[in-house]
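Working notes, beginning with the structure itself.
All protein chains but one are shown at their positions in the complex.
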Amino acid sequence: MTIEELQDIGKIEKEKQEGFKYRIHVCVAAGCLSSQSGLVKEALEKEVARRGLESWALVKGVGCLGLCTAGPMVAIEPDGLLYQGVSVSDASDILEALGGPPVNRLDCSAHLPFFARQRKIVLENCGHIDPESIEDYVAEGGYEGLYNALRTMTPAGVIEQITKSGLRGRGGAGFPTGLKWTAVSKTKSNVKFVICNADEGDPGAFMDRSVLESDPHRVLEGMAIAGLAVGANYGFVYVRAEYPLAVKRIRTAIARAERLGVLGRNIFNTTFSFDVTVRLGAGAFVCGEETALIASIEGRRGSPRPRPPFPSELGLWGYPTLINNVETFANVPPIIRKGGAWFASIGTEKSKGTKVFALAGRVNNTGLIEAPMGTTLREIVFDIGGGVTGDRKFKAILTGGPSGGCIPAQFLDMSMDYESLAQVGAIMGSGGLIVMDDSSCMVDVAKFFIEFCMSESCGKCVPCRVGTVQIYNLLKRITEGGGKPSDIELLEELCDLVKNTSLCGLGQTAPNPVLSTMRYFMDEYKAHIEDKVCPAGTCHMNPTE
Amino acid sequence: MDEKEVDRIKVNEDRRWRLVNRTMRLHGHQPDALIETLHAVQESFGFLDIDSLKYVAESLRLPLSLVYGVATFYHFFTLKPPGEHTCVVCLGTACYIAGSSNILKTVEEQTGIKPGETTPDRKLSLLTARCMGSCGLAPVVVFDGEVHGKMSSASVLENVGRLLNHDD
Partner (left out) sequence: MRYPAFLQRIADRADVQPVRILTFSINGQAVSAREDETILSVARENGISIPTLCHLDGLSERGACRLCIVEIKGSPKLSPSCVTLPRQDMEVITNSDRVLDYRRKILELLFTERNHICSVCVSNGHCDLQSLTTELGMTHVHYDYLHTRHAVDASHERFSVDHNRCVLCQRCIRVCEEIEGAHTWDVMGRGYLSKVITDLNQPWGESTSCTGCGKCVQVCPTGALSEKGKSVAEMTKKRQFLPYLKLMRGDESR
């Protein structure tokens, strides 16, 4: 296939769609599907047929429109109208209103800042294209990046653009992607692998799932470009089994991409071949760690091993392996299409581009958002997020899930980038943001996360296996009213021990939520221990001991 | 005919093994097919029983203890047969903040079982999950694979009651 042929496919698809006066986009990502958007789509299709408008209005299932809390979402193009909370019975009214004033009771314009404050790179196609149609993706410039990389660039040139873009790993640690790619490309081996880490284990995060469900081809294209750059011909997508829809969509996408010749053997009639296989995770948070993930793909227990050697040297089955997160790969096609310099112009000095966040918790607009690096927390919570629910008081926001920390209100004007977050004892993490109001007890939250890490610890190294249990027991005792003043010191000591001596990232970061809540909310710990009172009223204190 | 042979025939007779065998064939009976195969077993049978673990270990030429170790490492796999219906309470962060621990407590009280257990009449299994990725709809409870968002203790109880008294 030539670039002209590819562009033709896109053009034909575009013309086909633009032939319709109205395009009704129904969100069919998992969030809206669970509020019956599938039925809404059916109802709309029936209604269109009943009115005989098949050549005039197109009903299309699209990926996540972002505002998950108001689902099922429906968008009307080209008018740019958004409807929320649509039910089957609304189908008739929606069609009636086409071309006239919108259906007021479904109108979503109150949420305007939610959409206006965002800037979309990774999510640019989410809510626009049908995730199961490759033509739709091609119509938006899809696979052009891969074509350019193959036909007009050298592997070194591709890596140069990625390095220039300043893209950093979106999985949590923020390691420069260009450096990682360089390391793998420099290791000599006939066989290399590219792995896409879609084992989104952070409880409270759904960015990767949404991207896979809404725009799977973008991830595949990113992986293929990475394969070309580092010299790998095989790719794996390691995705959670808990995300059946994402698994289905990525499998469909692989099959369609192979049929079109943009994946598989001799891509674009070049000598480059790249095969992608889906592997299912099976419910282990630790498998988000590179070496544990590799062990899991190899069919073994997901226990991490000490690094070095790093996977770039010694990865899957002993071969050099590149592992990046879903969002990282999703950033690659636009960088190649538009150039590293374009990407580097967005964001802050050290954190480039945008970040996708899953905004949830006690906030009015929960959902999937994307904002440039350096956006302040206040903008995210109060402008995009629409403020705290029920006009309660903002207390803290959690970033990075079980490896992250709580950021209190005094840092609301802090810029969201890797460095600033690290400074206040939190991490960017994969992008889960949980807003908490004054009804959340911070000791209880710390207990929740350490309980998570305790049961997700693989059990290989001693500090993580036993240390997390010790920390959990102390916090449990404190939240039940049996805390002693000396427990604070003991907690600090154990956290320090687990953080510094554990084998892998899970153990090394497990104490973070405890440490950060102790740093900013020590008064709550003291209230639990000394006064036997839970200020938020969450813990059932039982100070009989 | 030795014992193994008999087992093999029995296995072939069971149509549900086809998916399992196909999965192993697809991966060339390589050791790395283990987790994919266990997924296939669980999909076909609802859980992993000792005989199927033995069969998988033998087919993939893997040590028994390794197979057992893998099957118990991953929490997605269960070695106990599930009840007729399942109720999965999400305990992800967003759901927790929204009060899912109270929902869990209510269900525990109503059914008299703890997470991971099944009611004595085998009608309902209670499970917990670490985030379904539907945080926008917190708190989330999954009944028989169907995600229900924005649940309250009352609405969950109603659903659980429906499942428990459902006679067919």
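A and B label the chains in the order they appear, each numbered from 1.
Convention: a contact is a pair of C-beta atoms (placed from the backbone, for glycine too) under 8 Å apart; a residue touches a chain by one contact, two chains touch by 3 or more.
Note that the structure is a prediction, hence the values are computed from the model and not measured.
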Inset, instruction - Sort through A:Arg51, A:Arg117, A:Arg392 or A:Arg465 and give me the one touching the missing partner chain. - result: A:Arg465
Legend entry - Hidden-chain contact residue, picked from the options A:Glu289, A:Glu456 or A:Glu480: A:Glu456
Legend entry - Identified contact with the non-displayed chain, of A:Lys41, A:His111, A:Arg301 or A:Lys447: A:Arg301
Legend entry - Touching residues (missing chain, whole complex) on chain B: 50, 53-54, 63-69, 72-73
Inset, instruction - Write the list of chain A residues that the hidden chain touches. - result: 284, 286, 298, 301, 305-306, 308-309, 313-314, 317-319, 454-463, 465-470, 473, 490, 493-494, 497, 500-503
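The rule is short, and it goes like this: only the chains that are shown with their structure count from here on.
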Inset, instruction - Flag every residue of chain B that touches chain A in the complex, lowest number first. - result: 30-36, 38-39, 66, 69-70, 73-77, 91-94, 96-98, 129-138, 140, 146-149
Inset, instruction - Please give the residue numbers of chain A that touch chain B in the complex, ascending. - result: 30-31, 33-35, 67-69, 71, 200-206, 209-210, 241-243, 279-285, 296-302, 358, 360-362, 366-368, 398, 401, 432, 434, 436, 440, 445, 448-449, 452, 456, 458
